[in-house]
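Here the complex is missing one protein chain, while the rest keep their positions.
Chain IDs A and B follow the sequence of writing; residue 1 opens each chain.
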Amino acid sequence: MPRAPSLHRDRALPADPGVRAIARELLGATEGLPIVSMHGHVDAALLAADAPFPDPAALLVTPDHYLVRMLVSQASSPGAIRDSGVRTAAELGVAGGAAVDAETDPRRIWRRFCAGWSALRGTPTRYWLEHVLSEVFEAPVWPSPATADRLYDHLAERLAQPEYRPRALFERFGIELLATTDAATSTLADHHALADTFGAGRVVPTFRPDTLLEAGAVGWRGELAALSAASGVDAFGYDGYLDALRERRAAFIRAGARASDHGHLSADTTPLPEAEARALFERALEGRLTSDAAAAFTAHMLFQMAAMSADDGLVMQLHPGVLRDHDRGAAAAHGPNIGYDIPVAAEFTRALRPVLEAFGHHPGFHLIVFTVDETSYSRELAPLAGAYPALRLGAPWWFLDAPDAMRRFREATTETAGLRNLSGFVDDTRAFCSIPARHDLARRVDAGYLARLVAEHRLDLDEALDAAVDLAYRLPLESYPAPRGL
Amino acid sequence: MPRAPSLHRDRALPADPGVRAIARELLGATEGLPIVSMHGHVDAALLAADAPFPDPAALLVTPDHYLVRMLVSQASSPGAIRDSGVRTAAELGVAGGAAVDAETDPRRIWRRFCAGWSALRGTPTRYWLEHVLSEVFEAPVWPSPATADRLYDHLAERLAQPEYRPRALFERFGIELLATTDAATSTLADHHALADTFGAGRVVPTFRPDTLLEAGAVGWRGELAALSAASGVDAFGYDGYLDALRERRAAFIRAGARASDHGHLSADTTPLPEAEARALFERALEGRLTSDAAAAFTAHMLFQMAAMSADDGLVMQLHPGVLRDHDRGAAAAHGPNIGYDIPVAAEFTRALRPVLEAFGHHPGFHLIVFTVDETSYSRELAPLAGAYPALRLGAPWWFLDAPDAMRRFREATTETAGLRNLSGFVDDTRAFCSIPARHDLARRVDAGYLARLVAEHRLDLDEALDAAVDLAYRLPLESYPAPRGL
Partner (left out) sequence: MPRAPSLHRDRALPADPGVRAIARELLGATEGLPIVSMHGHVDAALLAADAPFPDPAALLVTPDHYLVRMLVSQASSPGAIRDSGVRTAAELGVAGGAAVDAETDPRRIWRRFCAGWSALRGTPTRYWLEHVLSEVFEAPVWPSPATADRLYDHLAERLAQPEYRPRALFERFGIELLATTDAATSTLADHHALADTFGAGRVVPTFRPDTLLEAGAVGWRGELAALSAASGVDAFGYDGYLDALRERRAAFIRAGARASDHGHLSADTTPLPEAEARALFERALEGRLTSDAAAAFTAHMLFQMAAMSADDGLVMQLHPGVLRDHDRGAAAAHGPNIGYDIPVAAEFTRALRPVLEAFGHHPGFHLIVFTVDETSYSRELAPLAGAYPALRLGAPWWFLDAPDAMRRFREATTETAGLRNLSGFVDDTRAFCSIPARHDLARRVDAGYLARLVAEHRLDLDEALDAAVDLAYRLPLESYPAPRGL
């Protein structure tokens, strides 16, 4: 029997009654605050078009790589005691790559999701989905094989109403500021349209040049062509390439951008002598760059990005250490972003040294680092953030954006980095409707952490109240200042 | 004064009264369940022969490398405030290697153990021994210098009774299924005898070919000779070698085996081009393999083992990252397995990629990975297990099979891998009498973990009850399915 579809008021708060009472008080100080979402992956077109969401599966299942991966991972061989009923991403409607057999019936996708609901136990995906279903869509029942159709109909009926269109939800969610992530070659047309609708600076782009900085990779020349077209500068030469990047950064800043975003395998930021960088660029154009040289060029370009940030004021965000498309066969069959991006160890102390020695005390430079390698928390990132004014630690990212992982982040970083050398919470989500769920969960976990410090007489209650508001609201605003001159 | 020799009903449950109450309820659902022990190191001969255990020291002290290492590690120099009274493994009866002076008087060994009892504070060895003494042997007192002889006499008297022979204990322990670990060249004679006694499939072998896969190592040619003899196939050529391995796997499957087990230094599974593998094999026969080439050959063979598993259905178990016989002098003097196997960092994301890309979605392939490097939990293993259907995380292994370490495992893996991409509990013990203690402790720690999720409103009680039974009983059965065709 499904339990009553409501969320407990004390969800994700500590179990100890004394600590919980303090946590409730801290949560009271943040749960009404607006959402500042400075590192997200919602498509600006969603808000610009403001079309109704097509159906429950297209909204909540198919695009959610956390969910797709978990259901597929529990596919079992015949004879297993328990069976999720899902074998491949295509059965959940994922139609990327070479897929020709992707399920197109949203109701069938939805039933598969509901049949696999128990596979999500203990995961943050479960928490977020419960929040979305209950708080955003007033679901009458939780997902289960028996309730799948009733729930589908309920959601489909809601999605047809104007109050459930993207912009209406945007207002209902209390989003004060939303940063999207955009290819460096984007026209930013949707953002221009949104500036007309919402006013300037409420939905802002983020400059993401990853593919441009991976010289010699498949598709790189195409990226250079797009860069040339977007910037009006010929990017097929090293100087023009740098100028075109500068021009695009300026265009992003004009469109309200506050940050750039960089996700390469390594955090290395070692610059090359100019002549060598120039030579590698030429070699990349000729398609003759070795993989080591390509990595060295990317590191060089991260240094250049830092130098440009110190100059133009875009906050630099770095999140290294993920091996993308671990299963190349699955990527070919179903497309990227279906759960096969797997972390590897990431090193920061040596990797960030060039950028921190050059710009770590520069008043105009702001660097925010995210990691999915927890080993770097207390060993490298907290000591670095506790020393360099320019560096702040990003919120627990991706797989670590979950209750126990968030708690570990606080426990491993606060004693060395303090409570302010931080980005504050960022949600990093593609799933628009999950934005409030993610901020709510983070505020709860932080309330629990701070409440323990209060209960252990390590922090006064008034300080904890102040810190809770910092983490939820003030730090994201402070960590992503608008570039100078705006 | 020794405390009363009984175990507290709430041992290893969380201290918070509210969480403890829930944990008790969860424990109630698992404490009566049979034991499924799918990864153990009890010798099948013990059950086949069913002879009485010789004496308390030979049963509980000398073969327990957790215990021997801990007592020896606290040997102190003259003048130390506190002294365990034990200097070397030989003083505890360990007679491996070149030892000529090993203690042979079991009572003297037992007294040394009792004198060092306090050295075990805070360790799982202490917990397991208390359970064995109290629950299995109804000990009247805890070990101490003052009680050593009384306790020895009590145990010796018990061991002489038929109810304390191995098979009687096997039934009393409620073991439904026990997997042993056996050399790939074993005749499996004991298993055949046990199948006659207990019925087929209750005590089953596990295929362990480590020494065969480390080409060129000392003793490798002897292993090949044994392989040839056991399989009836000449293994002194690459093709015959592979055929002989296949034949032995088939023989193990006929004897009820469900899994293979692999413990090399690295998890690398990169296959070689066939010609290169063939050439390395020839070079190994000639004794001319470099250590790098030997490692590459082992990696290649792990890939071959995976391919054979996908074909014949033996579950593949991998537990890399341990440097065996760290102190080569101690190994020479006292033999292996006395505490000098020390973990090193282990990498999985890149190492497992070849096998997972090839067989990660194969319905007949099952891979279970164990680690003693906790850094891989949230960074590599949970993301991999949360993506690939073929991969499950093994239970916290070896040093990590302990209350706080088990809790850390759950906290670091569940949010990303869920509660089912797991092997469930396996005990990995050589100490027959400790099997119930280990399962009991794991069930308690899991009850405590799940109880916290319930208390924090992150999991419903009925789901937690279901998950507790999964972890204790269903998942081991499901994770080690009998090979097809049986």
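One rule holds in what follows: a residue touches a chain if its C-beta (ideal position, glycine included) is under 8 Å from a C-beta of that chain, and two chains touch if they have at least 3 such contacts.
These numbers were taken from a predicted model, which means no experiment stands behind them.
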* Structure fact -> The listed residue (A:G219, A:G232 or A:P389) that touches the chain absent from the view is A:P389
* Tell me which residue among B:P54, B:G122, B:G174 or B:G219 touches the hidden chain in the full complex. => B:G122
* Asked: Thinking of the whole complex, not just what is shown, which of A:D10, A:E282 or A:E478 touches the missing chain?
  -> A:E478
* Structure fact -> Across the whole complex, the chain not displayed is touched by chain A residues 16, 18-19, 347, 349-350, 353, 356-357, 360-361, 363-364, 366, 375, 378-380, 382-389, 391, 411-412, 414-421, 452-453, 455-460, 463, 466-467, 474, 477-478, 481
* Structure fact -> Residue list for chain B contacting the dropped chain reads 3, 8, 10-17, 69-70, 72-82, 87-88, 118-124, 127, 323, 326-330, 339-340, 342-345, 372-375, 399-400, 402-405, 408
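What we mean here is this: only the chains that are shown with their structure count from here on.
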* What is the distance, in whole Å, between the centres of chain A and chain B, each centre taken as the mean of its C-alpha atoms? -> 39
